[in-house]
Structure formats: structure tokens, C-alpha cells
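As C-alpha cells, the structure follows; a few thoughts come after it.
The complex appears here without one of its protein chains, the remainder shown in place.
Right after this comes chain A.
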């Protein structure tokens, strides 16, 4: 077997998406280009050059941004990548999400998620990343996640623009009878300066689309960039400030029916029976049906408006069975403890011989700590919803979603229709954060559409339904130990992390027939793969068996591991008598990019100057999704309550494609993380989730939101992500700041269990 074959086979043990995709979509030859999915849906006068560019004879230019716009701004920046090479302005183009297609596979999601540390640029790591890109193409996954839109689109989208530009130039050269080298392109016009003649892209489009773009196009050097690297106004901003109906919940179709669902609130529990007599007697209610899906059992209601559907669903009398999940949070904690104490574990990176150092260490030089993180809901502002219509053997789904090809898989499973008879329209997403990778909301809408007699059904969940069903960010518990030398420096560090495996759980949910085994690198992401040079080092992961659905929550494993690992580094610093910033500098001295963000954030805050009396600061660092981030948080205490005053953040994604948007993403990630750190937790009692709405699961509000200052650096060698890397360091930075202020070490999230916040 070839080397790539071996690596690919190994990959299937841990590459969740690879396992899932391979089974679901069949194998495609990775050398064979995918068909251009735009060819089937062209308007009159429209021509397409590749899966990303359409130009009409009227000059209208449409760019396909095949990643879900859920707030992260990828819609605009992906289009900017095309515009830069196509030589058109951003204000000249319109953007669409495009149809689901294997042509829009996400290679970076797999290669950036490779189970090797992102700072490891050695040969093994690079070849593993390259092999994973091939696997991704094999399985043709189209999804938005892992902060990968830019890493994945950086070359693809620019080549799409350059290829179309060169084909347009060739068409112009033939028409004008001149050499292509004598032509210039700008703002959608090709000009021939020698003769003063010019032609618009629109006039050339139909001819140019039949011309194969020349091979060997060289992408422009960034020194020549006109659009990239500079702040661009978001293309979706006007629609969003005028209240345009762009979200899933806003979908309106002729003859549309309205629905909702009520699913068993006990995870995995069956529905024994239901009585819909009262509901069916209510005005406007047409149907109440049982739903039995891989995502749960319950009922769906169809009515003539959403409000009536909500009221009717509430009026249905349902007898539930309890599922296999533990009844309450105490039992869940016991499972985590047992898992930590048990014999099963996996490691992905061990340095030196930590066991020997621990065995030889004097007791007073050993530092130990145990950390906890709760289940978390995503709580996107737009509750889960989807609209579906099944008519004439065609299934159409309109959904705010992060994985359109997965909706086709679910559609086939429910209706038996092949993928080419399932059309998925991706609307704008009212927040995603990983929740909208899940196909459950589409699954339920498709099941209700089967009852719609050819009419579309818009199925909207209540906030209560959304919050009480997950899939959640998993609960986690860890134990960290370190041996300190006489100089206060750590000589050995080990950590054990127990948590349910998101990879195993998600694959089971998306593709119930596929077994998922092996290590899950996401379970220890943020712990095992940080650039700390500790000579004896090991992190082990332990999969906890808990029947609560868990999924991808903004930054996934980093969301709890960075909190635990960075809190422990802070503990080591204080016990060893070191400045937390200086200790990190010393441990990461081999990584100039890490030192760059640490020194930058130290300068921004004047770290060496103590804060005002009554205030204190905490620092944390994380390398996640290819982006290096250091954050410092300053807190104050008044009348017994903690206030988060300010956050300073320095981030290095290698290349900043849009500084204004990148800073917005850092801010967003920070507030998302701090919201969780301050007060969020999903807990269980009597087998069901206790938090049902924002009264019990709130997020930071305007009056609690700190001032945030972000600076960006471009020293990293590879292009990193934007959507997630702001989140991981925010939680430990806050905990470390509270320790610095109060002397109280907070080892369990959320912190509101132990301190009060303003």
C-alpha cells in the first residue's frame, strides 16, 4: 500500500468527518474534477466559468460563497478572494450560498483538524495534513466549521477568479484580434490601451465561458492586493440593518403551512403514547403526528400559523419514557470520576518520561489540581427551524444550516429520493456556533413535509425546545499534575481528561450504521497540542460514556481544555514564584509566533505597570485553528461583585484578509467565551435538562460587556481561522484574573457557582 494509502487508512480511525463522509457520499476519484453544479441553474444570458463564478450578459456578476454565513463574515471575504483576481470591485458583485455539491468540499476542515499540533511543521505533520486534504476531496464534504473557510478558500477562490479573468481576456483577445498580453483588466472591463478599445465582462461572458482557462496561472503576490488585507464593508450589512427577511424563520412560500415539534426531553427516551384530541380541536390545527427519528421521538404539529402550532403542541398530552442518560448532574459527575480513575485512555503526544520524574519527585514539589466544565447549549439567537416541501418526487429544504450535503443524506434516508432530487437552500443563519451542523431540524421538517400533501411546511422550534435538547458542548473533568524544579520551572506535566467524545457521538447521530472507534483528538485539543516546551509531558484522553447528545460548540475541545490547561499553567507560575507572563515566555521560547502575541498583549496592557488598586489581571494563551492568541483580562471588585473591565487580545493568523472583520470575530469569540465562563451551564434533574430559556441560561449583556481591544500580527507561517480562536483563552484569562484579585482559584465552570458578577 502506498504511503498515502496507509495514512488515509489510519486517518479513518480518528477523522470523524472522513469516516462519515466516505460512507455517505461514496468515493470520488480525487483527481477527477467535480462537475460544476451551477450549470443546471443558469438564468437566461448567464454563463458560468467554474463552481464559484457566474457572469450575465447584462454584466451581473455572481459569486458563490459555499460556506454558511452565520455572522463570521466569510460571505464577504470569500467573495473578496475571487474579486481580487477577477479584477472587479466588491460592490459590483452579488453573493450566493449556492447549491449543495461535492464541488464545495472542505479540505481544510480535515487538514487543520489533523491530530498533530499546529505548531509542528515537521515532515510527518505536513505529510499528514496533505494526506487529509486528499481524503476530504475523496469524501466531498461540504460544511462550515473548524474556522476553516479562509484556509480552505484562500487558494481555491483566488484561482476561481483568476481562471475566469484569463478566459475573459482570451475571449477579448480573439474578438479584438490582439494578444492577451496587451490587455488590461479592471472593474469588470477589459481594455486594450494601444487602440483605446474596451469590452465589458458581460459582453464577453458567454464566449469566455466556453474557453478553458489556461493552466499555470500564477496568483498575485499580496503586495499587489487591492481588496484583500484591507477592511471591506460587509456585503450582508444593509440587509441586516433594514430587517430584510433573510433568515430561515423568515422563509415564506405560497400555500405554506406552519409547524413545530415537541420531542422527548429525556435524551434517547421513547414516546409511549400521545393524545392529541385537545390540540386537534384548536382552530387552524390540521395535523398532529408522531415523529420517530434518529434524533429523538416526539410529536409534530401542523397548523396555519406558528403561534397556533406552538399552542397546539403544548396541548398534546404525551407520555414519555426516560432515556438511558443519568438522571442528574451528580450521577454524571460520578461517571466522569470513574472514567478518570479507570484504565482506558489514549495519548497522541508524549515527551520524555513524565512517570519517572513523578516517581522521583519530592512530595512538596508536586502540584495537583482538578478542573470541571459543564454541558453548554449554543443558544443561537435564531431558534432551530427549517422549511421543507415534498412534491412530485422532489424534496426541497430551506434551512439555516452549516452542512447542506448532510441534509441531502438525511433527506434520502427519510424519503428514499436520490440526492439529485433533493434541493437544499441555505438561508442566512441567525447564529451557528456549530449547532447548525446538526441535521435534526431539517430531519423533523422533512418528516412534517411528508404530511403536507405537497405544501411546504415551516417548522420552528420554541426556545424551550431548542435549549432542552442539545446537542451540547460536552461536560468534562480533568486532573493535572506537575513537578516543579528548584527554580520553580515545571520539570514534568501530565493531564488526564475525561469527556464524552464529540466525534463518536456526532458520527453515530449523522450515520447511525457507522461504528466510530479510536482516539478523538478533539477531546484533548487545547491540552496536548500547545507549544509549551516542557521536557516531560503527557496528556491522556478518556472517553466518558454518557447518553447525552454532544456536538460541536464554538472551539469544541479547546473550549474546556484551554480553560483547564491554562489555569494550571497559571497555578504552576504562582506556586513556583514566577510571573505568569514570564513563565509562558520561558516555556514557549522556541516559538517566536507565540512570543509575538504574548509580547504584543503585554505591551498593549503595560503588563509591567500594576493595575489600579482594587483591580487585577489574568493572562491566557491558546493556539487553536491555526491562530495564535494571547489575552489579558482586567477585573475589579466592588461591594462583593466582580466586574470584567477590559480585555486585551493579540492574535496572529498568519495573514489577515480583512482586519475589521477579523477583530470583530475576536471580540465575538471573547464575549461568547466569557458568557459561558460567567454563568452558563446545562444541568440535569430527573433525566431532563433544567434550563429552558434565557432566564436560566443567560449570556453577557450590554451592561456586563467589557471594553475590548484587539491587535493583529502576521508572523505565523500558515493561514489560521477567525471564528473560534477568540473563545478558548477568554475563560482561563478570566479565572486567572479573579485569582490575582481575590486569591481564590476557580477550577469549575461557570464561575458564578463561587463568585458574584456585576
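Going forward, a residue touches a chain if its C-beta (ideal position, glycine included) is under 8 Å from a C-beta of that chain, and two chains touch if they have at least 3 such contacts; residues count from 1.
As a convention for this text, contacts and distances are computed from a predicted model.
With one chain of the assembly withheld, which option in "Transketolase family protein", "Isoquinoline 1-oxidoreductase subunit alpha", "(2Fe-2S)-binding protein" or "Sarcosine oxidase subunit beta" matches that chain's UniProt protein name?
"Isoquinoline 1-oxidoreductase subunit alpha"
Touching the hidden chain in the complete assembly: which of A:70, A:190, A:448 or A:484 does that?
Only one listed residue reaches the unshown chain, and that is A:70.
Pick out which of A:90, A:506, A:556 or A:670 touches the chain that's been left out of the picture.
Of the candidates A:90, A:506, A:556 or A:670, A:670 is in touch with the missing chain.
If I consider the whole complex, including the chain that's not displayed, which of A:383, A:596, A:653 or A:687 touches that chain?
Among A:383, A:596, A:653 or A:687, only A:383 touches the chain that is not shown.
Tell me where the left-out chain touches chain A, residue by residue.
70-73, 231, 233-234, 236-243, 245-247, 249-250, 252, 258, 283, 305-308, 310, 379-383, 428-433, 460, 462-463, 660-661, 664, 667-672, 675, 693-695, 698-703, 705, 707-708
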